[in-house]
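Dropping the structure in here first, questions after.
Complex shown without one protein chain; remaining protein chains in place.
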Amino acid sequence: MNKKEKLYANVIPELMKACSNSGGVTSEAKISIAKKLSVPVTAVEQTATFFPSLSIPPAKYQIMLCKSLVCHMDKSAAIYRAIKKELKINKACVSPGGKFSLTLVNCLGLCDKGPAMMINNRTFTSLTTEKAINALRAL
Amino acid sequence: MTINITIDNKKVTAPEGCTILQAANIAGADIPTLCHDQRVKELGVCRLCVVEVEGARNLVASCGAPATGGMKIVTDNERVRASRRVILELLLSDIGDGSAKSLSGSAMEKLLKEYGVTKSSFPRTRAKIKIDKRGPLYVHDYDKCILCRRCITTCETRIGRYVTGLTGKGNATGLATFGQAPLTGTECEFCGACIDACPTGALIENWRLKNLDCDRRAKSICTYCGTGCGIIANVKNGKITGVEGDPDHPVSHGDLCVKGRFAFDFAHHPDRLKTPMIRKRKRGKLEKATWDEAFDFIAKRLGEIKKKSGPDSIAGVSSSRCSNEDNYVMSRFMRSVVGTNNIDNCARVCHAPSVTGLAAAFGSGAATNSLEEIEGAEVIFLIGSNPQDAHPVISLKIKKAVNNGASLIIADPRKIWLTKYSTIHLPLKPGSNVALINSMLNVIIEEGLIDEQFISARTMNFDAVKQMAAGYPPAKVSRMTGVSAKDIRMAARLYASSKKSMILYGLGITEHTSGTNNVKALANLVMATGNVGRPNSGINPLRGQNNVQGACDMGALPNVFPGYQSVTDESVVSKFEERYGAKLSRSVGLKTTEYYDAIENGDLKALVIMAMDPASTDPNLNRVHAALKKLDLLVVMEIFNTRTAKMADVVFPAASFAEKEGTFTNAERRVQLFRKIIDPLQGVRPDWRIVLDLASAMGAPMPFSSPEEIWDEVARMTPQFKGINYARLEREKGLCWPCPDKSHPGSPVMYEVNFPHGLGKFNVVGNIPPKEKPDSKYPFTLVTGRRLEHYNDGSMTRRSRGLMKIRSHETVDINRDDAKMKRIKQGDRVKVISRRGEVLVRAKITDSSLPGRLFMSFHFDDALTNVLTSEGYDELSGTPEYKVTAVRLEKIKKKTSVLRSKK
Partner (left out) sequence: MTSLFALKESQRRSSLKKVLASNPEEIIKEISASGLVGLGGAGFPAGRKWEAVRSARPGEKFVICNAEEGEPGTFKDRYIIENFPSRVIEGILIALRAVGAGKAYIYIRHEYGKGYRSLLRALREFPPGLMKKFGSPEIVLFKGPGGYICGEESALIESICGRRAEPQSRPPYPTQSGLFGRPTLVNNVETLANVPLIFNTGAAKFQENFRKLFSVSGDVKKRGVYSASPGITLRELVFTQAGAMRSARRFKLAIVGGLSGRAYSADDLDLKLDYGIFGNGTVIVLDESRSLKDTVLNIAEFFADESCGKCAPCRQGTAKFTAMLKKQFKNKSGSNNMKRLKLLSTVMKDTSLCGLGQTATRVFDDITEKFGAEV
């Protein structure tokens, strides 16, 4: 690989680093990444907007609940409704005050221990509605 | 190598390595495509081109799949048809109301018709997208977008810009500029390539939104730069409603720049001059007059002046914007009717050194190769030229060459945009060209990279030049030029590494006190490496104006007749005397740059100017204005009331290029025929007509009644043009001279066997320093040049609404650190002061300006840049040193009411 390719290959690690709990990567951060890596800012944007993980709704605790087939069979939908109710999640997928955001995601690879969710970087498995709510209340 | 395959039960032989689509085209099978674009890499996203291949489980996209020997392909059966129909319906489902009517007028509409798709049976799933009409010049109607990606792929790969990008994922994928910025907040250069690429009309010109249909479409040649692109004008109700590129044009292939594409509305601007005007009294006003009144006025005055002070007290300036025919009658008028060789054109202030320098080396002063060959060059040495702004379609060819693996060497005191593509950038000090080039020659000789065979067989005087080059070792030159010895060596080796090395150069070479020497130095490099007389090599001056090559070719020069036949050659003069039926002068006339001395001395009393604006574009304008005011008679033929026209005694309203026919000659010596697009405006006449009528009024009529007759005389009198006539030009899409007879195909590549005088000549050239050097009082060096969006004095482009939206005023481009040091912020108003005058202008901080160097163009009326420019000039050619002026910058206090240059 040449120098240009080498720099470009840092786009995703840099985006992931710049991605915060405040809901993704800011325009300023994208511009600064573009400058740092000598990559056009539209190219950074193309990559950034492709990956949903880089634009999870902002919150201190970002809840990602699996909705794929196996977890769905385990009634993840009910858990979703319960969390939504408990935290009073609005149309923008955040709780009042912005402490929590709730997003449905696809398979987390924890199907043997489902239903599963992640809150920021922590995984929570074998969920029941009760277990999920208790975990949230503990935060 | 070929392969044998079967397509639709037909046996086909195709070249090895071709795609199934290419093979199908050979077989005559018509495979539909939407995202396919031959000029960029295969995208394979629309899947419309799928075909059935025996043995493959799924259908195969033919656009990218290689055809292999023995393959059996079916391009059309029920399975394939059904797939294509479903794909079309899938795409249509997210457009408008899902009916084919939403796409009427587009390329995709044809496909929908062919596959019988009138309405999509699939539900809409993509959210409706509102049309973005912010523009300027073109709009985004992304509800029609099928995400074929042709627009962004064209922009990224061919143009080299990243204006719009994909956003989101899956069915919600869209296109947007970063931060939804309007186009003026992006790096869009408004070349329109994306608009041409869009198959659905999602990208569409403003003008086309208003006028989808037209009465007819008329071809012509662009009136702006020396590339000579083909244009197709849409005409409705006698007016040009819009312009497109001509895909069949042999040079531009459908490409255009923002000016060629969008700056045609000047032709219909209300400021167009429509009646002759005469200033009856010296300090009076210009008043409307009839043509006869104007001719009589001039005939009388010229008669008086000629009688009192002789024919050489009258001079003419012909036009590098006007046609060959306009130029020829102008020069014939000055020679046979006025009786003087005082005829010149604006080449004087730009490429005259090319004419003298290349003539001194090769025997002829024009480009050696054709523009198309740029694409096949292996090494391109670009020096003193910024084609990205001044010749955008030529820049496209450079970019294409680099994309194909060519190396690009750039020598420019500015970090121009094209350095993104260059292997090496030599940011030499303004005015140090000879030192740099001679040093490169030094390296090439020292390291044994010369072409000894070529030198001994086809040139003379190498030994003297070899001795001269020894005095320019890189280490010594490094200090003079500000370029490291390492880089000089690298550039030299790179240039000499190929037999397909081409030099492209511009006014950064010619507009210097050492202009002619600079050109000769480059010619030395070319001959030393044998890079001339063969394809994809040579040395090509990038002629600026659309017909500056032609103006020179037509003899609108003080020392030559058409075809550079000398005015001091008795046999030549007699030939023309016989033709014209008049006695002709045998002494070389004045160059335009000598006019001002002559006016101040009282030797020059009258000036007839065809379509030029020296009061805006000559250097040291305060002096120019004073001199013009001193003339006894100033006649101007123009389309707008320019600064020069405002000072004239007689002004004639001329027809624009769109209103007449004739020929233009572009930078590669290609004579191109252009025909009328619209009828002339009420009251105007083509320049050749004005000159003929003036000649008649002066009792010396010339025997022409059409441009074609004028051309035919030129061809008859000039060996290089003898084989060129309008019928051939029409049929063969232009011809490169020399074209000595009717069956000659033209000469894109020159000097393949011999130079005109036999051998090429090496010329010893020394470094002539610039007239002005920066000092403590004037510490900055000002380089002047062009900007993309405007043209020359701006009289045409500043009257184009769209272009003014992109760039509406001048700026002085300053380096970041210099700005910091002088506490100048982006947009601050500053005074730029030279030894001759001052200009008020806004500052622009940019990385393209290196420390100590500033850049300004001369396109704007409110920042008369040439008030500042140097009095230096090249001795041999007279060309002014626009490229090196010593200036200083002063921040002005906030409360300055008026932005005007000091008179």
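Order as written gives the chain letters A and B; numbering starts at 1 within each chain.
Simple rule for what comes next: a residue touches a chain if its C-beta (ideal position, glycine included) is under 8 Å from a C-beta of that chain, and two chains touch if they have at least 3 such contacts.
Note that the coordinates shown come from a computational prediction; the quantities given were computed from them, not determined experimentally.
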| message | Can you say which of B:Leu147, B:Val163, B:Ile599 or B:Met750 touches the chain missing from this structure? | response | B:Leu147
| Hidden-chain contact residue, picked from the options A:Leu69, A:Ala92 or A:Leu139 | A:Leu69
| note | Out of B:Lys72, B:Lys101, B:Lys128 or B:Lys169, the sole contact with the unshown chain comes from B:Lys169
| In the complete complex, which positions of subunit B touch the hidden chain? | 42, 44-48, 50, 58-59, 61, 64-66, 79, 82-83, 86-87, 90-91, 93-94, 121-123, 125-126, 146-147, 166, 168-173
| note | Hidden partner sits against subunit A at residues 1-2, 5, 8-13, 15-16, 37, 39, 43, 46-47, 50-54, 67-70, 72-73, 106-114, 118, 121-123
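Please note the rule applied: only the chains that are shown with their structure count from here on.
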| If you average the Cα atoms of subunit A and of subunit B to get two centres, how far apart are those centres in Å? | 52
| task | Write out the stretch or stretches of subunit B touching subunit A in their complex. | result | 162-169, 176-179
| Touching subunit B in the complex: which residues of subunit A? | 27, 30, 40-43, 45-46, 49-52
